[in-house]
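Okay, so here's the structure we're looking at.
Every protein chain except one is present and positioned as in the full complex.
By written order: A, B and C. Residues from 1 in each chain.
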Amino acid sequence: MAVPDRDLAEFRSTVGDWCRANVPKDWRRAQAGAPEEQFVAFQKAWFQELRQVGWAVPHWPAEWGGGMSVAEQIVLYQELAANDAPRLVLAFVAIHHAASTLLVAGTDEQRRCHLPAILDGELWVQGFSEPDAGSDLASLRTTGRREGDVFVVNGQKLWSSGAAHADWCLLLVRTDPGAPKREGISYFLMDMRTPGIDVRPIRNANGESHFCEMFLDDVVIPVSGLVGPEHGGWRVAQETLSAERGMTMLELSERLGRAGFTWLLEACRVRGPSGDRLLDDPVVADRLAAFEIEVAGLRSLCRRVVERHEAGASAPAEASIAKLLYSELLQRVMDFATEVVGLEAHTQLTKPLSSGWESGAWMLDYIGSYEWTIPGGTSEIQRTIIGERGLGLPREPAAR
Amino acid sequence: MAVPDRDLAEFRSTVGDWCRANVPKDWRRAQAGAPEEQFVAFQKAWFQELRQVGWAVPHWPAEWGGGMSVAEQIVLYQELAANDAPRLVLAFVAIHHAASTLLVAGTDEQRRCHLPAILDGELWVQGFSEPDAGSDLASLRTTGRREGDVFVVNGQKLWSSGAAHADWCLLLVRTDPGAPKREGISYFLMDMRTPGIDVRPIRNANGESHFCEMFLDDVVIPVSGLVGPEHGGWRVAQETLSAERGMTMLELSERLGRAGFTWLLEACRVRGPSGDRLLDDPVVADRLAAFEIEVAGLRSLCRRVVERHEAGASAPAEASIAKLLYSELLQRVMDFATEVVGLEAHTQLTKPLSSGWESGAWMLDYIGSYEWTIPGGTSEIQRTIIGERGLGLPREPAAR
Amino acid sequence: MDSDFGAVHDELRGVARMMLANHSPLTTAGRSFKPLDWQLLASSGWLGLEVPAAQGGAGAGFAELAVLLTEFGRVAAAAPYLGSVVLGTAALSLLEANTGRDHRLQELAAGTRRVAVALPTDRPEVGQPTAPFRIRRAGSVLEVSGRAGFVPDVVGADEILLLAADDHRPVLVAVAPSAPGLQIDAQPVVDETRHLAAVIADGVEIDPDSLWSFTGSPEAGAARLAERAMLAVACDSLGLATMMMEATVAYVTDRYQFGRPIGSYQAVKHACADMLVGISICSELVGTAVEALSSDEPGSWVPVSMAKAHVSSVAVEIAGKAIQLHGGVGYTWERGLHAYLKRAALNRSLFGSPIAHRRRLAARYAGEGNS
Partner (left out) sequence: MDSDFGAVHDELRGVARMMLANHSPLTTAGRSFKPLDWQLLASSGWLGLEVPAAQGGAGAGFAELAVLLTEFGRVAAAAPYLGSVVLGTAALSLLEANTGRDHRLQELAAGTRRVAVALPTDRPEVGQPTAPFRIRRAGSVLEVSGRAGFVPDVVGADEILLLAADDHRPVLVAVAPSAPGLQIDAQPVVDETRHLAAVIADGVEIDPDSLWSFTGSPEAGAARLAERAMLAVACDSLGLATMMMEATVAYVTDRYQFGRPIGSYQAVKHACADMLVGISICSELVGTAVEALSSDEPGSWVPVSMAKAHVSSVAVEIAGKAIQLHGGVGYTWERGLHAYLKRAALNRSLFGSPIAHRRRLAARYAGEGNS
């Protein structure tokens, strides 16, 4: 997969030129606090723009419309970040989790049905978490009763980000209540137009409503919606969930470096009423340098993680290391930015949804950072994974 | 126990005047790196000086030579710290642990035998910890076999600070191997001249040897050496061990504030070759201020802890809070001092043993700080105690 | 872990906690941040706590006020208490006596008048607040001009007291919100429990009877006002941090994952322990500062700056950790924890950042002598 350095440099300038020509200049201002429909329309349009140049799903196999080398993907995401292109946040589950599920464990028919549809704009939602199954995902209680060629599903899902706009859902359901908790779960593709699905938005700490609750009342899913074996869904979820995390962490760490840290520097260069700049405070400058170092280390680490993953030489738990580092560093940077920018940091009341986890609205960004330290395995869970899988430390005794 | 403010002010000036007249001016220099015998002689002499003015055992009951109010003790320890008087480190176990054990659980005869002797210079050592019983003290394995009027003791004790100089030992021994682990332990007073006791010094990380291993080979202790009921020693240890911790934490926090922080300030005021002072670096100044605040809070907390203890209104786990705060703050201050003072901090190769945990030999003091975050319940254990006893959080499930 | 100012304080605290119990964003499911009922506060005697009995107040001191402020912090109370009571009543009390003043104090205690005080909010200089307004005398006409940002509780106030320099001497000037030349720009912030505004005066003509001098040293009076503001915020942060700890302890005791209450896991338990340890120090720092300010100790700014710097920082950490330990639930609007984090972060920046306060403290080290 080695791509000559010269070709990479050329690709970099191609992406850069394209971005400068095509990234809407004022998208952040226009999208900050924009109504939901406008956000959805913007995301769909941007997805098609990227698709046209072949950069919407670079990580997919060539036969489905991707086929970009990892080295090129790294360049692509670095340049998208450097040019502050909008992120594909709305299609995220579709192009990552849904696609990797289909590619790894789906049937040919499922793939043919959905992968092209995703390219045309089909949106997906995750239906995994439940009120009593957060970190302990395997304790989920949504039930699926088999009746001939269909399953009848009842239960409640939580934190289903984007459910309001989704066409399809990746759903984990307990289909064998008698089995040990990880062995009675099936993995389904659920059409969101099926009767019995009630989606209610949940306002998050910033007042946004991209999270949803999903109530499932006798929802009928045909057996053809199964992914992997009946009752064998837990393994499918494990294999497919984290498939694309490496490249996502790389993209986000690039954005933290290029957008987040750079804007913080800019904010610290603004001259106050008395002509002084935050940067002139050596205490602030010292902290900025410390953050720059950590961000540089994180970006380097993320590149290494995707390269090693590509080479089949991943170190154990390194995806957890990257996630923990990114999320906690993001949080500390945003907390610090809120502190030093001071009262002005509290006056920005909206931020665009199409960004990375940094928008320059520091207080909102600080709060938003908890969306990275909590979901997808809390920082506490990540540390346990790193200790046990990364270092081989003994597990805790099981609860009685 | 309310002492009028005026009397306290007068007492404060009495102690201050006495210290200025009696604290040897150059004791730190003279004692730094001094041979063991010189340290012991110095400690014994200083103990007698304090005893003469009634300040060696102020916390003991009046009938045994103490009887000072808590308010006065606070003043006493504040002034001893402010005037950099040597600490009674050699007699520490004798005047605190041994005395409180005797006062709380000893017989009249034991008290009459030992309390006056301690005033005359009798030294004690703790024989609690063992190689496999550190944080989990109750799992100790030293055995005591009853044979008529005596117990025959075999085993190994560790971290017995000052055993080389001790006359007597507070000893925990498993006397009923069949009982649950906390119910088969007895508490003894052991004469260190008894045959079968082999004391070997252990060098610590700083190269000092005040810790010892103690090997017990068929050591015979008469039944009269029992404190509390046979097999009932665990409760005795629990009741008496932490008795004086509050006042000790107060004394040490005063020394951290008066000696430790003040010396750090002085070190930061020294002009370097180019005429600059560490203090002129705003990054250093900022950290110094942060430490000053924490030390102020700690000192205030320690005063409150002893006052509440005196009033019988102790909050749960507050002794653990004080110990955790002191030990970790000490460690952070010394680490920071080592960092900012730089290479010079590494050139001080000795420090006096009669000090608090700060001597101005920053690197040695930083290492020495682990003597507070590890023994007496590691910081990890303290946090568990604070969570469970201070906040009522549920315990971990027991190991299988 | 509240500080213990004795039985009177315990009673005041108990009453306040009961009355405010249902006003926390934790119990109102984040639906609204409705201000507390002002008349109820008046009838509880809380508006006139420091007003002399002669003017219908309780004649108490800052120590009692601090108890209430901490309780308000516990429920992240949305009430113009900071502007009108902590600063307004105190500003008037610090003035030389005059009938206008006494009359106003009476109305403040009764709840029939509300005021705001425009101090420098963002970067306090070492020792002495700089007046953000200045007086100009043109013949017999008096005018005030200047600007103060982020002034608490201006909108809805019947009168605004401006800290102004009258030939370098700090004085207070009372202006009506409707005065020609006075502009009030609401500055909405992420924290919906606080209401701030910029006050801009451009040659506002003032009645000479509305220009008041501080009793004693004008500089000391202005400094005292600023210290009250700083310490009030520290009390608030202490209260909200305590509430966050209690809510977290309750949650992690009830919430099970992997067959155990999550509070039995060391990662969670030790994080809660660190909250208690942090609050223990905060409580001491606030107690020391309150005592110093109440008893008018010289140099009271030292413990006040210590408390403001440390407590306002620790409260953000604790509120953030509370959200983290509540997991996804803690990140919802409904659960209300966000209101505490936002308020804690705003508190950190109000009336001087922690870095600014530490700089102020560190300036004392510069001399070669003892600190």
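Definition applied: contacts are C-beta pairs under 8 Å (C-beta built on N, C-alpha and C of every residue); 3 or more make two chains touch, one makes a residue touch a chain.
The shown structure was predicted, so the numbers you read here are calculated from the model rather than taken from an experiment.
Over the full complex, note down every shown chain the hidden chain is touching.
Spelled out, the missing chain touches these shown chains: A, B, C.
Looking at B:Trp124, B:Trp159 or B:Phe261, which makes contact with the chain not pictured?
In the full complex, the listed residue that touches the missing chain is B:Trp159.
Touching the left-out chain: which of B:Leu140, B:Val153 or B:Ile367?
Within the whole complex, the residue contacting the unshown chain is B:Ile367.
Of the residues B:Leu8, B:Ala117, B:Val150 or B:Ile202, which one touches the chain left out of the display?
B:Ile202
Return the single residue from B:Asn83, B:Thr143, B:Ser314 or B:Ser379 that touches the missing chain.
Missing-chain contact among the listed residues: B:Ser379.
What residues on chain B make contact with the chain left out of this view?
Answer for chain B: residues 129, 132, 134-136, 139, 158-159, 202-207, 211, 281, 283-284, 331, 335, 338-340, 342-343, 345-349, 363-364, 366-367, 370-371, 373-375, 378-380, 383-384, 398-400 touch the chain left out.
Contact with the hidden chain only, please: which chain C residues?
265-267, 270
Contact with the hidden chain only, please: which chain A residues?
Per the touch rule, chain A residues meeting the hidden chain are 262, 265, 268-269, 279, 282, 285-286, 288-290, 292-294, 296-298, 300-301, 304, 315, 317-318, 321, 324-325, 380, 382-384, 386-388, 390-397.
Just so we're on the same page, only the chains that are shown with their structure count from here on.
Return the chain whose centre of C-alpha atoms lies at maximal distance from the corresponding centre of chain A.
Measuring from the centre of chain A, the most distant chain centre belongs to B.
If you average the Cα atoms of chain A and of chain C to get two centres, how far apart are those centres in Å?
40
Roughly how far is chain A from chain B, going centre to centre by Cα mean, in whole Å?
Taking the mean C-alpha position of each chain, the two centres sit 52 Å apart.
Would you pick out the residues of chain B that each touch at least 2 other chains?
Each of 282, 286, 397 in chain B touches at least two other chains.
If you look at chain C, which of its residues touch at least two other chains?
As it turns out, chain C has residues touching two or more other chains at 260, 265, 268, 355, 359.
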